[in-house]
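A protein chain is absent from this complex, but the other protein chains hold their places.
For subunit A:
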Amino acid sequence: MILQVDNPVVEVHDLTVSYDRKPVLWGIDLTLPAGALVGVIGPNGAGKSTMIKAMMDLLPVGSGYVRIFDKPIDEVRNRISYVPQRESVDWDFPASVFDVVLMGSYGKLGLFKRPRKADKDAAMEALNKVGMQAFADRQISQLSGGQQQRVFLARALAQDADIYFMDEPFAGVDIATETAIIELLRTMREQGKTVIVVHHDLQSANEYFDWVVLLNMRLVASGPTEHILTQELLEQTYGGKLTVLTKVGELLRKQEFPSREAK
């Protein structure tokens, strides 16, 4: 069941993404409603992070397009915030917690300009919201996994965006952090923000999200949580691999075939 919405905040049209010519996402057609807390769910290797990255234009796209607030992403970058996976950066980098959160203001500042006093206040406020104000001067290599995630979240909050894309914010964090994060996400939803979260835990998905996207190399389902988290759809997502699809993907890579004919 794939439910499309009117006036979507995110519109993905016929999106195909390949790694080294092997498609990992096939023809995704997806629309998401405003003000929703969306969970993107699927097994390992289903292409959840890939989809988020392709939406953010971090990966070359084989075909299709993405529109956010009905505009190409480059026109609305200052309304979008991205929270990458925790492991994607080197936490041994010489920076303090505050330095990292302050990066949230860089987008609005643009090039050359230094963060002003107001930006520093905003960064401190964001740290406050994730309960990390006491750690502002801490070197980032001394943080636990949960604290690292909170710092990334604070950086996103400091951006003050309208739509948030979060890649596995709950992966490898302690219970206290998980609870704190979900509380925060709910507050954001109440303020009318849209939050899209890549998530791997089915148990909590039901409770956390009001819209769920099921993904496994192709879009299996998208809609309100209660209609989507059904036995049948979950089996389609997690059960039996699409062997033929995988094999065709392999073949494209080996033969160095394009996944779309040249235009």
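What we mean here is this: contacts are C-beta pairs under 8 Å (C-beta built on N, C-alpha and C of every residue); 3 or more make two chains touch, one makes a residue touch a chain; residues count from 1.
The working rule: contacts and distances are computed from a predicted model.
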Hey, which one's the missing chain according to UniProt: "Zinc ABC transporter permease", "Sulfate adenylyltransferase subunit 2", "Cysteine desulfuration protein SufE" or "Tryptophan synthase beta chain"? "Zinc ABC transporter permease"
Check the options A:27, A:43, A:64 or A:107 and report the residue that touches the missing chain. A:107
Have a look at A:3, A:34 or A:89 and name the one touching the chain we're not showing. A:89
Which residue numbers on subunit A touch the omitted chain? 53, 56-58, 74, 77-78, 80-82, 84, 88-90, 93-96, 99-100, 103, 106-107, 109, 111-112, 114-115, 139, 141, 155, 159
